[in-house]
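Only a single protein chain was left out; the remaining protein chains are all shown in position.
Per-chain numbering from 1; labels A and B assigned in written order.
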Amino acid sequence: MLKWLKYTSGIVLAALTILPNIAFADKSDDTIVVAFSRELTNLDYNFGTKTEYIILGDLVDDSLFYVEPKTLAYVPSLASDFKIVNDTTVEVNLRKDVTFHSGEKMTADDIVYTYNFIMQDDQNSRHAKISDWLKSIEKTGQFSVRFNLKEPYANLFNDLYRVRIRQNGIMGVEGNYDSNAQATSLNGLGPYKVVSFDPGVEVVLERHEDYFGGAKGFPAIKNMVIRSIPDIGTQQAELMSGGIHWMYSVKQDLGTAMARSSRINYQIGQSLRIGFLVLDAGGYSGKGHPITDVRVRRAMNHAINRGSIAKHLIGGPAKAVHTACNPVVFGCYQDVAQYEYSPEKAKNLLAEAGFPHGFDLDLWSYRDKEAAQALASDLGKVGIRVNLKHGKLAGLNKARKAREIRAYFGTWGSTASPDTATISNIHWRAPESGDRNLSGDPKVNELMLSAERTLDLKERKRLYAEGLTLIADQAYWVPLWTYPEGVLSSSDIIFNQDPDGYPRLWNITWK
Amino acid sequence: MLRFIMNRLLVVIAVALTLSVVAFFLLNIAIDPAQAIAGEEANFLEIEQVRERYGFDRPIAVRYLEWFSGLLQGDFGTSYYWNKPVYQLILERIPETLTLALMSLSVTVLVAIPLGCAAALKPNTMIDRFALGIAVSAQAIPNFWLGLMLIILLAVIYPIFPVSGDKTLYHFILPSLVLGTSSVPPVMRLMRTGLLEVMNADYIRTARSKGYFGWKLLIRHSLRNALLPVVSVLAVQLGHKFGGSVITESVFAINGLGRLALESILGADIPTVQILVFIFAFTFLALNLFADILNVYLDPRLRK
Partner (left out) sequence: MNIINKLTAKKDLRDMTPSEVMLRKARTHKGFKFGLGLLLVIAFLGFIAPLFISVSPFEQDLSMRLLPPAWVDGGTWQHWLGTDGNGRDYLIRILYGARISMTIGLGAACVGMLIGVTLGIIAGFFGGWVDQVVNYILTCQLALPGLLLAMTIVFLVGPSILVVIVVIGALHWTLFLVVARAATKRIRSLDYVTAAQAIGASKFQIMTRDVLPNLKNQIIVIFTLEVGVAILSEASLSFLGVGIQPPTPSWGLLIAEGKDALFYQPWLIILPGIALFLLVLSINMMGDGIRDITDPESNIE
C-alpha cells in the first residue's frame, strides 16, 4: 500500500514539473482568440437564437442579404441584385463566384433547397418563421430564384439575412430532414470555415481562402479560435495574460479599469439593445392589482431616474429612452408621451389612484443585477416596495408562461436587425401566441403587427407611430435606456466597433 | 464477505434508483422541459407543439418508466441543450473531472499526511498547533473565494499559473489546490488521531523499548497501520470531489462534469442533469462501498 502511494505521488509530482508549456496563440501563427460568455453547443445558426450564434453564423455562413453597418441598410451578399416585382413577388439574382467550404460552387439549387428545408422544418428552426410569409421559392435560372410571398412582408430582408444558406441535400431530403446534420461540423459559405468544434469549449476556424469577399469583405487574419469562458472575471484574466485577444459585453467600469494597461484597448459604443419594464396592465397575473391602473403605471414611469442610472450605472453612450424600441431603428417614432423623472408626480399619481402608501410588487429580472437593484431602489422611494426576484432566465420564462409575473425587467438586443419589427414582433403578439404582451389591449397587437404586413414605408411608419403612442400613453411599459456595447481587445489587434454595436469579427486585423 | 458485498451492492442500486426517481420528479416539476427545448423566444403554440411532439403531456410516472427502460437498454437520452446523446457529453467530460479529482486528492495527501504525521509525532507542540491551525482555517475558507484569491494572486499579480481552462495539466494546479484544501482537515485529523492511537498501542511501546525511535519507528511500524483507515476516508473524499467540483470547475472554467451539471440546471437540460445525479450518486456509493470493504478487510472483528 505504501509503495503504491509512493509511486502515484511520484508520478503526479513528475507530471507537474514537466508540464508548464502553455502555448499562447498570437501574431506569429496568425491566430486570434476571442471569448464568448455563453457556450456554443451547435454550429448551425439556423437553430440558435442567441447573439453568440449570430456572430458565429456571420463568420462561417453567408446569406442572400447582409446589414451594412454604417447605414444599417440591407445590402446583397450572396445575391448580386434583386427586383421587387410586386407586393408578393421578389426576384433575386445570385453571385456566380461563391463556393462552399468544401469547394463546390453555390447555385440556385442550394438557395431553393435551403428555403424549402427551413420552411418544412420550421418547428425546429428557432428564429425565422419563414412559413409565416413564404408561399414558395422557385429556381428561375442557374443563378436566379423567385420568392412567392403569402402576403406582403415588411421585414423580408431581415429574414433573408437571417437564413444561412446550406448546400443542396446536406440536411437530408424532403420528408426526411435532419436538423442536426450541420450541428457539429459545418459546410458553409462564410469567410471562415470550421476546422474543429468542441461543443461548449471552443470552435477553431480557418479562413476560407476562396471566400468571395462581397459586402463583408475578405478577412485579414488566417485563424480564429472562439473560446467559451462563462465567467467574465476569467475572461479578463485571460485577456491580461494574453490567452485571448478579444471579449465583449464589457461594462464601462471594468473596461476603463482594464484599459489602464497599455496592452489593452477599450471601446464603448451604441448598440441596438434597450432595457424596459414590462407591466402586467392586463391583469394576467390576477385582477385588481394596482398595476392595472394606468395612473400607477404612469407613476412608475415618473419614479425611475433613467438619466442618472444610464449615466452612472450603464455608462458609455447609454441614454434614457421613452419608446418601446431603440430610437435609432426604423419605425421608432419618438414624439410620444414622455414621463420625466419626478418622484413628486409619481407619489401624487399613486395617491390619486388610491395608493398613497404605495404597494408591494414582485419585480422579476435575470440580467444586469446592478440596474435591477437601482430600479428597485427608485421605485422604493415613491412607496412601491419592490421584492426583487433576480434569477436565471429559465425561472423567469417559467413564471411568465404560468402568468405569475406582474412586472419584469427585460432587455432586447435586436442584434443586427435595425427595425422596430424585431422587438415588436415578439413583444406585442396576441396573448394566444405569446406571453410577453401583458397590455391586455388588442389594439396594440393589431397596430404593431399589421405594420409588419405593410410594405409602404410611410404607412408602416404611421402604424408604428400610432402603436408606440398608444403604448406610451397607457404606460404599458416603462422604457428605460439604451445599452452600450463595450469591447476589450488586445493592443495587438485592431477592432473597430460598428455603430450598431454588433461585432463583425472578420474585420479584425493585426496592428 | 461475499454476502456482505452483495448486500451492500443491492443497497447501492436501490439508493441510486430512489435518487433517480426523486431527481426526475423534482426536475420535471421545477423546469418545463417543453419551454427549455422550444427556447427563449418561443411562443405558446410552439411550446405546445414541442410538448406534444416529445410527449411531455403524458403523466410524469409514465415518462419516468420510459426513461428508465431506456436506461436499461443503454439509452441515456439526448440532451436538449447540447443536441447530442448524453452519454457522449459525459464521456467527453469525465477526463477533466477525473483529472481534477485525482490531482486534488494528491494535494490533500501531500499536505494532510505529512502534517498529520508531524502533529502526531510531536503532540502539543508548535508543529501540532500549526497543523491544527491549518485544518481549522481550511475548514473555514469558502471554496469559491479561495479560488478567486488564488487567481488574483498567482495568475494575475504573479502570473505563474494560467487563469482558467483545462488544456494542460498545468491548468489543473490552482483548481486542485482549491479542491484539495477542502479535504485536508478531515484527513489530517484522522491521520493525527490514528497515529497517536497506534503509537500508544502495545506493540509500538514494545518496539520503542527495543530502541526504535522517531521517524524510523513512524515509518516502519506506525504509519502503515494508521494509514489504512485514512485510505478509506480518502476514497470517500474522492467521491465528494467527483460530485463536489461544481463551483471549482465553474470558477476555473474546467469543462468537467461539475460544470456540466451547473450548466444543465441553468439551461433546464433535464436529461443531462438526470444522468449526472445518477452518476454522482453511484460514484459516491461505490467509493463508500470500497471504503467499507477496506474497513472490514482490515478489522477482523467486522469480518464475521
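Rule of thumb we're sticking to: contacts are C-beta pairs under 8 Å (C-beta built on N, C-alpha and C of every residue); 3 or more make two chains touch, one makes a residue touch a chain.
Computed from a predicted structure; not experimentally measured.
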* **Hidden partner chain, touching residue among A:376, A:407, A:421 or A:505** => A:376
* Which one touches the absent chain: B:151, B:174 or B:226? -> B:151
* In chain A, positions touching the absent partner -> 231-233, 236-237, 240, 251, 253-254, 257-258, 260, 308-309, 311-313, 369-370, 372-374, 376-377, 380, 388-392, 394-395
* Can you list, in ascending order, the chain B residues touching the missing chain? => 11, 14-16, 18-19, 22-23, 26-27, 29-31, 124, 136-137, 139-145, 148-149, 151-152, 156, 243-244, 246-247, 250, 261-262, 265, 273, 276-277, 280-282, 284-285, 288
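The working rule: only the chains that are shown with their structure count from here on.
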* Structure fact -> Per the touch rule above, chain A residues touching chain B in the complex are 1-2, 5, 8-9, 12, 15-16, 19-22, 39, 41-42, 47, 49-50, 123, 126-127, 180, 183-184, 198-201, 227, 229-231, 233-234, 237-238, 240-241, 243, 392-394, 397-398, 401, 426, 429, 432-435
* **Interface residues, chain B side, partner chain A - complex** => 31-32, 35-36, 38-47, 49-50, 53, 81-84, 92, 102-103, 106, 109-110, 148, 151, 155-156, 159, 162-165, 167-171, 173, 223-224, 227-228, 231, 250-253, 255, 263, 266-268
